[in-house]
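Have a look at the structure below, then the notes.
Heads up, one of the protein chains got dropped from this complex, but the rest are sitting where they should.
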Amino acid sequence: MNRRAPLLTRSPVDLVLTIIAIVVVAFLFVPIVVIVIHSFNAGRLLIAWQGFSFDPYVVMLQKPAIRSAVGVSLLTGVIAAVLATLAGTLAGIALARRPGRWAAWFLITLLLVSVTPEIVDAIALLPWLVTLGIDWQMPVFNNGIVRLVIGHSLFSIAIVSFIVRSRLVGIESQLEEASADLYATPARTFRRITLPLAMPAVLTGGLLSFTLSLDNTIVSSFVAVSGSTTWPVYIWGALRGGLKPEVAAVSTVMFVLTLLVLALVALVLRRSGDSAASIARTLAAG
Amino acid sequence: MTDEPRLRILSSRAAAPYLRAQLTRRGFLGVSVGAASAAALAACAPTGSSPELDGTVESALSIYTWADYEAPDVIQAFQDANGTTITLDSFNSNEEMIAKLAAAKGTAGYDIVVPTGPFIPGMVENGLLMKLDMDLIPNFANLDPQFASQVWDPDNEYSICKDWGTTGFVYDTTVITRDLATWDDFLDAAQNEASGKMSMLDDPAEITGPYFWSHGIDWNTTDEGELDAAENWAVEELAPHIAAFDSYPGGGGIPQSLYVLMQVWNGDARFGIMSSEEPDKWKWVLGSPATELWMDTYAIPTGAPHPNAAHAFINAVLDPDNSLLELDWNGYNTGVADIEQAAADEGLELLDMVFFTPEQVATMQTGVVTDAQQRIVDIYNKVKAAAGQ
Partner (left out) sequence: MRARPGFLLALPAWLWLVVFFVVPVLQVVWFSFGRKPGIFGTHDNSVLTLDRYAEALDPTFGTVFLNTLWIGVAGTALCALIGIPTAYWMAVKAKPQWRGLLIALVMIPYWTNFLVRTIGWQVVLAPEGWLSTALGALGILDGPLEVLNTRGAVLFGVVYNYLPLMILPAFVAFDRVDPTLREASRDLGAGRWRTLFRVTLPLAAPGLFAAVILVFIPLMGDYITPSVLGGAAGSMVAQLVAVQFQAGQNWALGSAIAVILILAIVATAALGYALFRLVALPFAAARRVKLGAP
């Protein structure tokens, strides 16, 4: 079923493209290599190499604040990504398939979400969450993770919506129509045709959402409550006393775990990518 | 992507706190939810209140401070001694911390916060801080009186010195081979050898500070003419030579030799030099003829759920042994009496960057928030715009 070009390619243009891609991916990893090396730094500051040591890994385990911050970030990242992906996917499909007069307004909302400087979100959200949680007595908004998820989900919903929409828009909805003509229920059509077609966009959107959540600092810093300091907030705050090598040790551990987890995700991605493509191809070919 | 409040941080006098309007239910909600009915709101009067202060240390303590700013050994010892679990939370700037306390109206859940001195009057005015009970902090007697009563809290009703520092500069003696001693020398080197390779602290007051300090003007001035002159100096003479605004060159600029001249806080400079491969090439100079004295303080926010544990912790860090651990951890002077000798006995390095002579301390000025704050921020923006050209 694979009719595409193999990895080792035939023409000079393909060769150049391959080289560019490999160089780009390698380029992305350069700073990570530095950090992995510096995680074995015996010195006091992360950045200044003063000999080899495993101490940063020992110290890392002794600081509950680090464990807590990383835990909060990972939990928030997962929840925010799932939430943004669900809401964004539905919105993206609606925008691509059934745009009505509302679509323009919704797109403007998404655009404004993307364009608003984060500090404005932060300043706006903090008192609003307190109003909801304390004045209006909805205690769920006093929960640190809930607040962080809300803050992180805003831009992510916009991203997922944009990517899903652009994946589907312009591809005629003949597949869905064919499915409906064949007496599939709308729900079945949605599940068997539309969703698989959108799946690569959904998964990359989810990945981007998680990534952005993991790096969010300003909003996190404003909305967090006692016990919900995130990893980036910890790191930026730690500048005052000097960033220590254990920050690199934590990053290295996360990196290694990431490699393991992402190997799994890559597997899932590949499968769904294939099935989406093959369904589309099969149906399209007729 | 993530932005962040990131580099602008510490230090004095950056602005003032909040909004009384935020603190009163009517004022805040009037802005935030105009539509809500007053009756509905009256039913849910907010604000947390603290338990009684009776010296019984609670089983939990939540400290809201700069990340990694408390010595882990001190934290651990306190937990072991009192059976108290300590939660540490981080902020990136005083403004964030204050925004959080103001918005939460006493329900933020923190027991100890660590504001920088000039922020205290605004916090007090807005009712964000609780009065300290000195009976529960007998170790306050250990604090050097010199660092006890500060202009922002003359009677230590609300705050106690955690550590203090000052501003100076560090330069690369292999590039700038002459001796630099004053802020005038600093500017001269910036315009010559260090042009395009020098950094300033990323804080509005620190940009104009050197002008005032070198010209014998109070850096808390609100005089229009003096501010105009400072603007002219900063925008015309200094800005074109600035390579970066970096509040923590010790964490990268010095060990990586990113710049040849840096305005820097003493503790950060000290760690930078200690971590450098060639510590001898760097020279630290305390700002002269005058410079800054900034101070981070311990305070207890209104509505703290564990005020007894908070008092006990503040008392514990003022113990001379713990104080030495804190000094070693942060690199800043804790202000506890006789700590200089203890630090020397311990063999800590570069102590002339931690302790200063009484004559030097006499040249250091604390910052306060004044009506000129907006002007100083405007100057800062102009300097950044000019330096970006």
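A and B are the chain letters, set down in written order, and residue numbers restart from 1 in every chain.
Basically, a contact is a pair of C-beta atoms (placed from the backbone, for glycine too) under 8 Å apart; a residue touches a chain by one contact, two chains touch by 3 or more.
Note that this is a predicted model, so its numbers are computed, not measured.
Chemist: Which of A:A94, A:I134 or A:I193 sits in contact with the chain that's absent?
Modeler: Of the candidates A:A94, A:I134 or A:I193, A:A94 is in touch with the missing chain.
Chemist: Mind listing the chain B residues that contact the chain we can't see here?
Modeler: Residues of chain B in contact with the hidden chain: 1-8, 14-22, 31-32, 93, 95-96, 121-122, 125-126, 196, 199, 203-204, 242-246, 252, 256-258, 369-371, 373-374, 377-378, 380-382, 384-385, 387-389.
Chemist: If you put the missing chain back, which residues of chain A would it touch?
Modeler: Its contact residues with the unshown chain are 2-7, 9, 11, 13-14, 17-18, 20-21, 24-25, 27-35, 38, 46-47, 86-88, 90-91, 93-95, 97-100, 102-103, 106, 109-121, 123-125, 127-128, 150, 153-155, 157, 159, 161-163, 165-167, 169-178, 180, 186, 200-201, 204, 207-208, 211, 214-215, 217, 231-232, 235-236, 239, 243, 247-248, 251, 254-255, 258-259, 262-263, 265-271, 273-274, 277, 280-281, 283-286.
Keep this in mind: only the chains that are shown with their structure count from here on.
Chemist: Take the average of all CA coordinates in chain A, do the same for chain B, and state the distance between these two points in whole angstrom.
Modeler: 35
Chemist: Show which residues of chain B lie in contact with chain A when the two form their complex.
Modeler: By the definition above, chain B touches chain A via 1-7, 9-10, 22, 25, 28-29, 32-33, 36, 41, 44, 46, 62, 64-69, 72, 87-92, 96, 99-100, 103-105, 107-110, 247-248, 250-252, 255-256, 268, 271-272, 274-277, 329-331.
Chemist: Mind pulling up the chain A residues that touch chain B in the complex?
Modeler: Chain A residues touching chain B: 43-48, 50, 62-65, 68-69, 117-119, 123, 126-128, 130-131, 134-137, 142, 212, 215-218, 221-222, 224-229, 232-244.
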